[in-house]
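Some notes on the structure that comes next.
Apart from one protein chain that is not included, each protein chain of the complex appears where it belongs.
This part shows chain A:
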Amino acid sequence: MATYLEFIQQNEERDGVRFSWNVWPSSRLEATRMVVPLACLLTPLKERLDLPPVQYEPVLCSRPTCKAVLNPLCQVDYRAKLWACNFCFQRNQFPPAYAGISEVNQPAELMPQFSTIEYIVQRGPQTPLIFLYVIDTCLEEEDLQALKESLQMSLSLLPADALVGLITFGRMVQVHELSCEGISKSYVFRGTKDLTAKQIQDMLGLSKPAAPIQQGRPLQAPEQPVISSRFLQPVHTIDMNLTDLLGELQRDPWPVTQGKRPLRSTGVALSIAVGLLEGTFPNTGARIMLFTGGPPTQGPGMVVGDELKTPIRSWHDIEKDNARFMKKATKHYETLANRTAANGHCIDIYACALDQTGLLEMKCCANLTGGHMVMGDSFNTSLFKQTFQRVFNKGFNGEFRMAFGASLDVKTSRELKIAGAIGPCVSLNAKGPCVSENELGIGGTSQWKICSLDPSTTLAIYFEVVNQHNAPVPQGGRGAVQFVTQYQHSSTQKRIRVTTIARNWADAQSQLQHIEAAFDQEAAAVLMARLGVYRAESEEGPDVLRWLDRQLIRLCQKFGQYNKDDPNSFRLSESFSLYPQFMFHLRRSPFLQVFNNSPDESSYYRHHFARQDLTQSLIMIQPILYAYSFHGPPEPVLLDSSSILPDRILLMDTFFQIVIYLGETIAQWQKAGYQDMPEYENFKHLLQAPLDDAQEILQTRFPMPRYIHTEHGGSQARFLLSKVNPSQTHNNLYAWGQESGAPILTDDVSLQVFMDHLKKLAVSSAS
């Protein structure tokens, strides 16, 4: 079985693809009986240091409905200089440039190791990246100061030729003109009035070919588009100016009376930002970066009124249909998000406040455009500062880890159709022969637009096997999928990455064990989780849980080995062994449980879950727990209350939080100050070890996790206690004895109970 693990790992490293099934059931009926759909997690821009891009255009299949890219799976007739498309079987002439082609002189795209290949192509003028800061000024002085410093710092991190723009908002929205000398100039908009894109452009003077102020100078050649507008200027020419401008930013001057929230026009500010870019730079890479310190309180997109006595909506209110602004606000932001996506721009939301800021309503802005969503308590925290800095991180090759305006085109063999995708994307509504009528996620298309992505952005793509049961296993025995991702590289180059993969077909009746063995339970857990979370956005929580449970039971029924009605006989093969546990933790995760989470937090968690790669997603589903003790080297331990021992230090990584938990004894030792005594230096080291490991995680993760250092009995220990499997609770405390582990005060079922129940249901002949 190690071979399959290796195969999966190899494929992931090379192609950034992980399928739930690596051997495919050959008919529709069998595929549906597999319970877990045939699907994959695709990381389109997975960082590949060993993949130098080629500097020419890809060769396309000439059939207009296909246009698949020449790949190693194609059959090539070197003498006739012909190649056959492996998707539609069209025979194609090689272009003239390939005249010298032969068995020994192959272009890269035909070599098997280039199942993933990247082309650099020349398409249209290259426009610099655009960063439009949209800043809330209704902040506390301290917060605003910190934010200003972060922003000023960020100017030095931007690509030198990048264009920057600045919009500030509070009660009013100000669009700052950056090109002017001396007097600083801004256009001001009422925060309560919804303006159309046309109105915004008229009011900003963008409708005319050139701004009147610039007319005094000789006009540029008319066919050359104006590279900058008054509001978006190259960072290298105005960074001094902008630094000063940011430095002079004041808190929103309008008085806020006692018992009121400041009037915050987030909705209009975003609308103007979107309209501005729409009018000036459609279809070029641009980030709208929204920094907000509270909920929108007026105008379109308002989430809560300005009366402090009416609190912002909670899940309880939403269930009771008591959130009066939610629907309207959501609609406003959805419209904006869709417009932004249509323009190929993205919206980041950096929301830092102790209370909710309306992420629930605004989430689509980031979700549909591939923007970042960052939530923190204050702009004056390292969580925000570090996270924001990491937006501009560079990869190993010195390139920004961001790409823009991508379109993902998926092509399949005839036996497969595309059911949909889940990830930070929008549909491009490309209907075609390979589009399934059944939708999973964002379906009905074979193309999606991902306005912004980074090397870890991962989409879940769901397929449907359409081969009929009685049809033979398809010719060649392999099914193929091609992913074509066209995008704007951070260097502003246009690039196309093509990944072509193939998997064997197998007859589920005769070769079930092959299919079973090729099951990727990690990928499957994430893919199912994405479906569940996707459903949870629109359906009631309990329905989703029931659905997940049913799927799990069906899977166990299908692949478990058991005697009917004998739960004790139930066994799962190794390739399925972890899956139920993933599901157990998923059920308890904040992605599906809203209890104890605000709507904003739920939106935030779900946002990240829908875009991270497999490893990170798994951490989110089932946090990782390490134990540090004198008894041996640090080791991963079960995410179980039994792992909580007095003489251990635990390090838990939930993706969103890093928790260091000192066991009771360790905490007492620390209080006694042993770590400062030379003779107990080993204790000092022990204390230090998890800190170092935590630092390592903190360094690389985006967004920066919340770092929690706590100890036995500490109030923050709840972060750990709420995650571990409650194998010991106050209910069964005496049965288990007090020696091992810590009891959790919860009525939640433990994994043991869950598994027992699962077995019972799986083996039951009644279901």
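Keep this in mind: a residue touches a chain if its C-beta (ideal position, glycine included) is under 8 Å from a C-beta of that chain, and two chains touch if they have at least 3 such contacts; residues count from 1.
What we mean here is this: contacts and distances are computed from a predicted model.
Q: One chain isn't displayed here; going by UniProt, is it "Protein transport protein Sec24C", "Transporter", "Small ribosomal subunit protein uS7m" or "NADH-ubiquinone oxidoreductase chain 2"?
A: Missing chain, UniProt protein name: "Protein transport protein Sec24C".
Q: Can you work out which residue in A:G182, A:G259, A:G398 or A:G632 touches the chain that's missing from view?
A: Counting the whole complex, the residue in contact with the absent chain is A:G182.
Q: Looking at A:P64, A:P96 or A:P253, which residue reaches the missing chain?
A: A:P253
Q: Among A:N22, A:N71, A:T137 or A:Q174, which residue is in contact with the omitted chain in the full complex?
A: Checking the options A:N22, A:N71, A:T137 or A:Q174, the one contacting the hidden chain is A:Q174.
Q: For a quick check of understanding: of A:G205, A:G305, A:P567 or A:G714, which residue touches the chain that isn't displayed?
A: A:G205
Q: If the hidden chain were put back, which residues of chain A would touch it?
A: Residues of chain A in contact with the hidden chain: 172, 174, 182-190, 193, 195, 199, 202-205, 212-213, 215-216, 248, 253-255.
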